[in-house]
Each structure stands twice: as C-alpha cells, then as structure tokens.
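All protein chains of the complex are present and in place, except for one that has been dropped.
Coming up: chain A.
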Amino acid sequence: MAKVPRNFRLLEELEKGEKGIGDGSCSYGLEDSDDIMMTNWNGTIIGPGHTVHENRIYSLKITCGDNYPDAPPTIQFISRVNVPFVSQTDGTVDRAKLPVLAQWTRASSLEHVLVEMRKEMASATNRKLPQPPEGSMF
C-alpha cells in the first residue's frame, strides 16, 4: 500500500473534521487556519450522557509532530477533568494510560483518539469520579 505522507494525511483529517464527525460529540480543527505545517489543533469533547461528565464541554490541544502519523499526537486538556489518563497538574494526557495512544498505529487518527477518550470517560471506573467545577481550566 502507498504510504500517505504526514501533510497529505493531515489534510485528509482536516477535511473530515470540517465536515463534522460522528454525532458531533467530538470535534477538532486547526488552531490557526494558515498553519501550513498543520501542527497545532484544537479539540472538543462533549461529556458522555448518564455520567458525571454529562453536558460538560472539554477543550483540549492536540499537537501533531513531524513524525505524525508514525508517532501519535500529544494531547493536553485545557478544561479541567478528573480521569486517570489526564495529569492533574497541567492536563497532559499520559500516553501509557490511554490504549489508543499506547498502541498507536498509522491506522489511528485524531478522530479515533477523541472518540476513545470520550469512551474512557464513560467507563465503569471513570463515570462517577468526582470532578472539578464545570468550566474550570488547567
């Protein structure tokens, strides 16, 4: 199979994100619309229903380095959220604690990461964790 280079891969992901993904509970886009290297992205996750996260809007930053998609993106929450894979000091996501990042392959995508983090929020162990006040930031 042809190996899609970083920039063309990110253009595809950008176009997919602009059209809107899934049911709208996760979204992402470029932080700066003329960032020709497409390094810095914003993401949002709407907290899953019937959990402590319900109706919360979580903002986060995504960084796609030079080796994306061979290497996973780095992710940092801007909104405070209490889940085991997010550092409570600065909101960075611990790659080792999130399977989609720990077992990253080129077949994964930014959409995939956001959807998986949202699923984690709804897991049996995370759905009832006490949360910081809604809207607070790191």
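What we mean here is this: a residue touches a chain if its C-beta (ideal position, glycine included) is under 8 Å from a C-beta of that chain, and two chains touch if they have at least 3 such contacts; residues count from 1.
Everything below uses one rule, namely that contacts and distances are computed from a predicted model.
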Out of "RNA polymerase II transcription factor B subunit 3", "DNA primase large subunit", "Glycosyltransferase family 62 protein" or "E2 ubiquitin-conjugating enzyme", what name does the UniProt record list for the absent chain? "E2 ubiquitin-conjugating enzyme"
Selected residue (touches chain absent from view) among A:M1, A:A107 or A:A124: A:M1
Chain not shown, touching residues in chain A: 1-5, 7-8, 11, 14, 33-34, 36, 38
